[in-house]
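Every protein chain except one is present and positioned as in the full complex.
Chain nomenclature is as follows: A and B, assigned in order of appearance, with residue numbering initiated at 1 for each chain independently.
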Amino acid sequence: MSSIEMITPAGAPRDVNPSEAYSLFGMKISTLNKLGILVFVIVALIVPLVVESYTIFQFTRAGILAIAIVGLNLLTGINGQFSLGHSAFFALGAYVTAIMIDQWEVAYIGTLVVSGVICFIAGFLFGLPALRLEGLYLALATFALAIATPQLLKYDLFEHWTGGVQGLDVFPPDWLDGDLNLYYFVFVMLMIAFATSYCLVHSRTGRAMIALRDNPLSAQTMGVNAPLYKSVTFGVSALFTGVAGSLDAIAIQYVAPDSFTFALAISLLVGLVIGGMGSIPGALFGGIFILFIPNLAEEVSKGLSWAVYGAFLILAVYVMPTGSAGLMRMAIGRFKKRIE
Amino acid sequence: MDLLIQQVLGGLATGGIYACLALAVVMIYQAIDHFNFAQGEMATFSTFVCWQLIFWGMDYWLAFALTLILSFVAGVVIERVVFKPIHDAPVMSHVIVFIALFSVFNSVSGFIWDFTIKEMPSPFPKEPLFGNTYIGMHETGMVFVTVIMLCLIFAFFRYTKIGLAMRAAAANPDSARLVGVNVGWMLALGWGLAAAVGAVGGIMIAPMVFLDPNMMLGILLYGFAGAVVGGLTSPGGAVVGGFMVGVIENLMGTFVPFIGTQLKLSVALLLIVIVLLVRPAGLFGRVVVSRV
Partner (left out) sequence: MTRFKKLIVGATAMTALALTAGAANAAGKYDEGASDTEIKIGNTNPYSGPASSYAVIGKSIDAYFKEINDRGGINGRKLNFISLDDGYSPPKTKEQFRRLVEKEKVLFIFQSLGTPTNSAVHKYINRKKVPHLFVATGATKWGDPENYPWTMGYQPNYQTAGKIFGNYVLQNKPKGKIGILYQNDDYGKDYVIGMQLALGDKFDKMVIAQQSYETTDPTVDSQVVNLRASGADVFYNVAIPKFAAQGIKKVHDMGWKPLHLLNDVSASIPSTIKPAGFEKSQGILTAGYMMDPNDPQWTDHEEMVAWRAFMAKYQPKGDLSNLNNVYGWAVAHLMEQVLIQAGDDLTRANIMKQAASVKDFRVPGLLPGINANTSATDFYPLEQMQMQRFEGEGWVRFGEIISAGSGS
């Protein structure tokens, strides 16, 4: 049946090595990419110096969501496993950090590392039974995970650590106290996430992941160990999202079960698709979209803000069916054609 | 023993709710090969429309019929207007549009009818069957309606030409076109039918749980669980699955102490995962074997 086709996103990058065949203004595309990155870095470094604290806070959160989306992208965009449950890993990372700071006063960087490891293990373990689930069914199982997460967090047995329904206050370390500091830290983490993701995708492992998405049968025939790669991908994806959760715990300075409902999982998916499935920089656009567009929708109409948001989503899909990254690719392609 | 009977019958009652929704889910899946996340919200909206008609004084069955027709038309229109332009877009984009529809319907329902719960009348008599106190008349009636709907759907897909054409269009659009099936309109038809089935579900469910815009939020997952457990390719299986989820949920919540009521949702999750691991096609689904 078509469950295999369903999870192969058309428009996601098929060639792993940027082709040297195109050139623009005499520069190779890869150089153009590098220029784009440089411009982006400069802008990102300067912007917080000219805007107010609150806006810096918003950008910081957009960056955190972008990191989470980079994680989701590895699993869904690159490896083709459809996850609607990443809010669970986000919550796990956030709570690990919160609990470690609250109970044992561990240094923040330490909690980041531990949170990453725990989330990797959790993702890997969830990935094992997920091997048998395809497309739709996997989506369901992960969706159920997302819905069950708040309930698990409130569970009496864990209350001593999680704070139950009351949640936990999270005290940021001194060197991260302050919007500007946190922004730069998140920016650095985002760059690390991009770089790691890029290297992973352009390695043998990455090619194996993509092969498993596009044609699992051929891939396995060629010797790719599907169970191993798929579970590891799940783990790595959870790692990224969990670290994002840890960052968010410091940004909001509070964690509670109600912060991690399935609405978050859906938001992350929306961010991924709008940004562009399979696109790493698209994750940033996605993060910005899911943070700012609901605010914009509220300005348009308070009573119908989510209807307006839905309208925006539909519009975005019409205008850019393959996400913002797809749009960029199309634009560059057309531009290039016109020059020749 | 009494408690056991109570919980089993209660489970069948809530299971009936899940079965209704599971049927709508399977319906749409058979028609368009996707899950429509907005199914619940569309059903809620339809139920509100029915409620409003009754509120304005219309006879129950007339309102019921009118709502079904309106829902059917709405489903067809949505498919033709919203989804036609993105037919060629990747699957994920479709999912995003489902999510968008969810937001729109939920928000509009709340805007028009606000969030105070409303009482939805039940067409069934008030006196419970045989005067028992275990399961009310409405719950019993709902089970009957679900079974009737199931039979109708089964007959439609199995014995009518259009039903066959729909299944063909969903399973293999290209081949279907080659034999003359108008795939576009089959999809629209599927949407319309699913919307109608959902509306029936909503109208049946509302008297039990009270009508408000967020009515279907929790039921959606349990309905999915029921559909998955029973098998997404089998309407009958989905209904059975729905009932099973209801009963198991109640029994586990009552008799397994450490789960209690706090982990009922997690139980649904576990159910889904276990069934999918052991028998991915669901208990009654068709097993698809792909040969290399």
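Annotations for the structure displayed:
Following the convention adopted for this analysis, contacts are C-beta pairs under 8 Å (C-beta built on N, C-alpha and C of every residue); 3 or more make two chains touch, one makes a residue touch a chain.
Small disclaimer: the values here were computed from a predicted structure and weren't measured.
When the full complex is taken into account, the listed residue touching the unshown chain is B:S107, out of B:T67, B:S107, B:T140 or B:T233. Contact with the chain that does not appear here is found for just one residue of A:Q58, A:N181 or A:T196, A:Q58.
One chain of the complex is left out; on chain A, the residues touching it are 52-55, 57-58, 61, 147, 151, 154, 164-167, 169, 248, 252-254, 256-259, 261, 263, 298, 302-303, 305-306. Contact between chain B and the unshown chain involves residues 2-3, 6-7, 10-11, 13-14, 17, 107, 110, 114-119, 128, 133, 136, 205, 208-210, 212-214, 217-219, 221-222, 249-250, 253-254, 260-262, 264-265.
Please note the rule applied: only the chains that are shown with their structure count from here on.
Distance from the chain A centre to the chain B centre is 31 Å, each centre being the mean of its Cα atoms. Per the touch definition, chain A reaches chain B in the complex via residues 1-2, 5-7, 9-12, 76, 129, 132-134, 136-137, 139-141, 143-145, 147-148, 151-152, 154-157, 217, 221, 266, 269-270, 272-274, 277, 303-307, 309-311, 313-314, 316-318, 321-322.
Within the complex formed with chain A, the residues of chain B that make contact are 33-35, 82, 85-86, 88-93, 95-97, 99-104, 106-108, 111, 171, 221, 224-225, 228, 232, 258, 262-266, 268-269, 272-273, 276-277, 280, 288, 292.
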